[in-house]
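If you scroll down you'll find the structure; I have some questions about it.
Only one protein chain is missing from this complex, and each of the others stays in its spot.
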Amino acid sequence: MSSIALETVLPVSEALLGYADCLDQDRLEDWPQCFVPEGVYRVVSRENEVLGLPAPIVYLYSRAMMMDRVTAIRDALTFEPVYTRHVMGMPRVWQSEAGLRSETSFSVYQTTQEGRTRLYAVGQYQDLLEENPLGGLLFRERRVVLDTFAVYNLMALPL
Amino acid sequence: MSSIALETVLPVSEALLGYADCLDQDRLEDWPQCFVPEGVYRVVSRENEVLGLPAPIVYLYSRAMMMDRVTAIRDALTFEPVYTRHVMGMPRVWQSEAGLRSETSFSVYQTTQEGRTRLYAVGQYQDLLEENPLGGLLFRERRVVLDTFAVYNLMALPL
Partner (left out) sequence: MSSIALETVLPVSEALLGYADCLDQDRLEDWPQCFVPEGVYRVVSRENEVLGLPAPIVYLYSRAMMMDRVTAIRDALTFEPVYTRHVMGMPRVWQSEAGLRSETSFSVYQTTQEGRTRLYAVGQYQDLLEENPLGGLLFRERRVVLDTFAVYNLMALPL
C-alpha cells in the first residue's frame, strides 16, 4: 500500500459522501449514476469474506441492472418507509495497478416515521474508482463487506 | 455544488470538531462562542424537513439566547448527568452565494455514570460558516436535521 497524494483523498471523500447522500436523501434513481456504465456493485457477508468464499449476496454488474433494482424497489416496496443515515469513517486511499482504491468503515442507521432510530448495519466499503470525464470520480467497483446480516429488510435497499 | 479547495476542508473540520468538543467535554458555556454574535442555531425534525414544513423544534438566533439556554440547563438540570460523545463523518463542503457551506452526518451517544452507552440521536448538520477575525471559522447558521426524536431528554442539551 503505497502512500497517496493529499490531492487524491478529497475527491475520494467527495465520491463517498455523494453516494451516501443519494441513499440518505431517497434519491435512489441517482444511485446508479455514481458508477461507470459497466460498474460493479457487490455485497458480500463478512463471514464469506473471512472464509474466502466468493458468493455475493447481491451482484449487479452494470448501471442498467442497478436501475432495474431501483425500479423494483419503487414498485414493490411493502415495508414501512424509513429514513436512512450513513456515518462513515475516513477512507484509506491508495493507488493499485487496477487504479485508485479505497476502504472505508461505515455504519448505517434507520429511523422510523415515529423517530425511533436503530443501527441497521455496519461494514466496510472496498472501492475501485476512476475519473469521471465530467469531473470528480465514479465507482468502477464497490464491494460492500457486510458485518451485519441478521436484519429483516436488509437486501431491499442499496447500501 | 462546485468543487472546493483542499485548504478549505481542514478549517471546516476543525470548526466541527471544536464545536463537538465543547459539548462532549461539558464546556457548555463555550458553545455559544462557536457562533458569530448574531448566529442562528436551529433544530428541525427530519420528518418536517422532508415534508417541507419550516417549524423548528429549537430556534435560537443570537449568542445571547444561546447563553440563556445554557444558564437554564445549568440551573434546571434534574435528570441524571450523562457523558455525551459525538462521532461525525467527514463534511461535504462547498462555496455558496451566502458563503461557505457544509453538511455532515453525525451520531451522538450518551453514557450513564455506570458506563452504559446508548445511541442518543443521529442526523445531519447543515452549516453556514464564516471567517473568525481571530482565526479559524465560526458558525453563522447551524441547522441540525434530527432523524431521532423519540428520546426523553433530547431537547435539553444542544446537539
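Structural remarks
As written, the chains take the letters A and B, and residue 1 is the first residue of each chain.
The criterion applied here is as follows: a contact is a pair of C-beta atoms (placed from the backbone, for glycine too) under 8 Å apart; a residue touches a chain by one contact, two chains touch by 3 or more.
Being a predicted model, the structure only gives us computed values, none of them experimental.
Within chain B, the residues in touch with the undisplayed chain are 6-7, 10, 13-14, 16-18, 20-21, 24, 83, 85-90, 107, 109, 111, 113-117, 119, 135-136. In the full complex, chain A touches the hidden chain at residues 3-4, 6, 9, 45-47, 50, 87-90, 92, 103, 105-107, 119, 121-124, 147-150.
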